[in-house]
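One chain of protein is taken out of this complex; the other chains stay put.
Just so it is clear, A and B label the chains in written order, and each chain counts residues from 1 on its own.
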Amino acid sequence: MTTIDRRPTPVTSIAHHTMPQPGPIARLFEPRRIGKMSPMTAFVVYGGLLFWTVIVVFPLYWLLVTSVKLPIDVNEGPRYLPFIDFQPSAHAWRYVFIDIGGDTFRPYVNSLIIATVSTVLAMLVGSMAAYALVRIEYRPSLGSIVMFLACLAAAIVAVVAAGVPWWIAAVGLVAVFLLLLRAIGRRFQRRLGNADIQFWIISQRILPPVVVALPIYVMFQNLGLLNTRTAFIITYATINLPIVVWLMHDFFASIPIDLEESAQLDGASRYRIFFDIVLPLAKPGIAATGLLVLVLAWNEYLLALFLSGADVQTMPLLVAAQNATRGPQWWYMSVLIVIMIVPVVTIALFLQRLIARGLLVGSVKG
Amino acid sequence: MRVTLDRLTKRFGTFTALHALSLTIEPGEFLVLLGPSGCGKTTALRMVAGLETVSEGAIQIGERDVTEVLPKYRDIAMVFQSYALYPHKTVAENIGYPLKLRRVPDPDRDQAVRQVAEQVRLDQLLDRYPRQLSGGQRQRVALARAIVRRPTVFLMDEPLSNLDAKLRVHMRAELKHMQHELGITTVYVTHDQVEAMTLAHRVAVLNNGRLQQLGTPREIYGDPANLFVAGFVGSPPMSFVDGALQSGRFVAPGADLAVGGSFDVRDAVLGIRAEDCQVVPRGAGKVRATVYSHELIGDHTLVMCQIGADSDASHTIAVKMDKAFEAEFGAEIDIDMAPAGLFIFDKKDGSRVRLPSA
Partner (left out) sequence: MTAAPADRDTVGPSVGRRARFEEWAERQASLVFILPATLVILGFSLFPLLVSAYLAVSRFRLGPGGFELSFVGFANFRKLLFGSEQFHFLGRLEALGPLSWAVLIGVAALLGWWLARAYRNPKTGVIGKVGRTITATVALGLTALTLTTTLAGGAFGSLMTTLFYVVVGCTLQFLIGLGLAILCAQPIVGRNVFRILFFIPVMVTPVGIAYAFRMLADMSRGPLAPIWSAFGLGELSWAADPWAARMVVVIGDSWQWVPFIFIVLLAALENQPREQLEAAQLDGASGWQTFRDVSWPAIAPTAATVMLIRIIEAFKIIDLPNVLTNGGPGIATESMTLHSFFAWRTQDLGGSAAVAYMLLFVSVVISVSFFHFVVRRARREHL
C-alpha cells in the first residue's frame, strides 16, 4: 500500500539553464544531424572497424593463398595475389586429399565423431543437471560430502601406494561410504543448497586441464580405453560440462514455470516435462551452448596430446604435427587448417546472434 | 514558449507513422496527444524531443526552427514511461545530472537539486538509489530531473502508466498543479482518455497517424468530430447502433427515432452516451431492448441493454441509471434517449453527420 503525501506543491522558483556550446574538439565529434554521426566520428568509427576487419581477414586470407602456393612461392619472399604475383596450384590440396587421403581422412572423421558425440553427451548430462538445479531443491549435507572425499582419498592411496586393484578399491569405497552414511549420516547438520552445487560444477572449469590430464591418462590406461575415441569423448564431455550447466541454467531459469506446472497437473512426469516442454523451449540456448561446446571440443589440443596414440588422432594434433623434420610444410598445413576452420565457421555464421545472447544471459547472472 | 508542428510526417520505410501533423501549442499550454497504441502519438513526441528524425515538415520552438537541432540544444525535458532513471546514480545525482552537464558549479547544483527535491518531496530520499524507491517516488525523481533546469518545453510519454490506480489519480493532480505553477508548455502523450480529459487544456486525438480532432476536453467529449473520437473518448465508451438514416429518422431493428433534419444515409451509425439514456418500462420509450446485465459502479448503476436481440444485427447500449436501479436479466424494457445526446455518423468514412440542433 503506497502512502500518498498530500501536502500541496509549493510555488517554484527554479533557474533556467541552457546547454553551453561545446569546445572545439567536442564540436568535431558532435553530430550535425539527428541520428547521424559527425564526419569526424564516422571517420574514427569506420576507420577502426575497417582496420580490425583487415586484422581479422588477413591471416585467414594468407592461409587460403598459402594453400594454393607452390613451395617456391612461399620460400622466395612474400607473394600476395594469386594469378598476379604467382600462379596458384592445387598441389597441396591434391596431396592432402588424394596422395595421403587416408591419413587426412581418419583424424578428420575422428574429430567429427569425438566433437559431436561429446557435445551431445555434455549437452544431455549438463542440461539435465542444470534443469534440476533450477527446479528441484537439493540439500546435501556438508558432512557426507567431506566423508565421501575422505573415502575417495583413502581409496586412491590404497590403489596407488598399496597396489590394491582399482576395482576392489572402487567397490570398497562405495561400500564404506554407504555404511558410514547409514551409521553417522544423520548427525550432519550443515547442509548445502543448489547454488553451492552449481558453483561446484561450474568451478571445475577453473581446473587447468593439465592437472587432470595425467591421472586421466593413467586411468584410461588401466581401463584399457587409451587410444580409443571413447576416452576422448568422455574426457571432452567432462571438461565442457561446467559450461553447459552454467549457460543452460539461466536459459531454464528464464522459462516460465506455469507451463511446467500446468503439464504437471495434466499428469506428465518430470522426464516428460523435461523432454517435451522444457527442452524445446530452450532451443536457442541449446543451439548457442551446443555450438560453443562443439567448437571447444573440435579445437581441443592439450588433452589430445595426452590421450592420443597411433590409432586415434584428432585434427589439431595432425595440424600441429606438420612441423615435420623437413621444416614446416606451410602449404599442406594451410590446407589442413582451412578444412578445419570451414565447418565451424559455417555453423557459427548462422548461430552467432544466438551465441552472443546466450553468453550474455550467462555472464550477467552467472 | 510556443511549439509549432508544421505538417510533421514520419515514415519508417514504406510505413507512414505520422501524416502531416500540424499543431500549435500555445505558451504555457498543457496539450495531450491521445490515441490508441500505434497511432503515432509517441512518434510525434519523440520528433519534438529530437530522438527521431523528421521525414517531412518542421518543428518550431518559439521562433526557432529546431527540426535539425540536436536534442540537447532544444531546451526541452522529457519524462519517460519507464522514468529512465540512471540506476547507478543516487536520487541527488540523477536530478543533478542535467546541471552537471551544463557545467553548473557544484554548490549551485546542490542547492538547485535540494530545492527541486523539496518541491517534489524527495528531500528525505536524496541519497537513495532508484531501486530503493517506490514507483511513485521514481516518478517524482524523473519529474525533478526534468524541471531542475527549467526547460522551455516539457515532454511526457505516458508518465503515469506504470503507477497503480490510486497513485495515478494523485499524481495526476500533482502534475497538473505543477505545470500550472511553472507555466511551462507541456506536451503529454497518453492512451488513457481519463488522463487526457483531466489534465489537458487541449487534446489532440490521433489515430493511424492522422489528427482526428483538436479541442478542449469539453469539445472532444461533447462534440466529437467523428466516429473514432466518439468511441475513444468517454467511459463507458459511447454506444453505437448500426442502422440507416431515412429523411430525418434513424431506423434499426428495434429502433425508429426521429433525429431531425432530412438527410438520407444508407449506412449510418447512431451514437449515444450512457448518461443520455434512461431505462423505462416497456412501451414508455423509443427503443425496444432487453436487459443483458447490470453492474453497480458505486454512485450509479451501469445497465447493458441489448437491442435487436432476435436479428443478426444486435447491439449493446450502456445506460447509466441510479444506484438503486434493479432489474432482472432479460427483462423487457424500453430505452429513452435525450434528443440532444444523439450523434449520427456516416459508417462509410466515420464522419459526423451534423444534425440541425434540436
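Note that contacts are C-beta pairs under 8 Å (C-beta built on N, C-alpha and C of every residue); 3 or more make two chains touch, one makes a residue touch a chain.
Predicted, not measured: the structure shown is a model, and the values here were computed from it.
Shown chains touched by the undisplayed chain in the intact complex: A, B.
Annotation: of A:22, A:39 or A:165, A:22 touches the absent chain (contact as defined above).
Annotation: of A:15, A:57, A:142 or A:184, A:57 touches the absent chain (contact as defined above).
For the chain missing from the display, the contacting residue among A:91, A:106 or A:205 is A:205, taking the whole complex into account. Screening A:15, A:109, A:142 or A:218 against the full complex identifies A:218 as the residue touching the chain left out. Residue-wise, the contact with the chain that is not shown comes from A:330, picked out of A:86, A:108, A:251 or A:330. Of the residues in subunit A, those that touch the hidden partner chain are 19, 22, 26, 29-30, 35-37, 41, 44-46, 48-49, 52-53, 55-60, 62-63, 66, 74-78, 80, 125-126, 128-129, 131-133, 136, 138, 149, 152-153, 156-157, 160-161, 197, 201, 204-216, 218-219, 234-235, 237-239, 241, 245, 269-271, 274, 295, 298-299, 301-302, 305-306, 315-316, 319-320, 322-323, 328, 330, 333-334, 337, 340-341, 344-345, 348-349, 352-353, 355-357, 359-360, 363-364, 366.
By the touch criterion stated above, the residues of subunit B touching the omitted chain are 49-51, 71-72, 76-78, 80-82, 84-89, 97-98, 101-102, 131, 145.
Definition applied: only the chains that are shown with their structure count from here on.
Note for the complex: subunit A touches subunit B at residues 2, 4-20, 30-31, 33-35. Remark: subunit B residues 50-53, 68, 70-73, 75, 98-99, 101-104, 112, 115-116, 118-121, 134-136, 147-152, 164, 166-167, 170, 174, 177-178, 181-182 touch subunit A in the complex.
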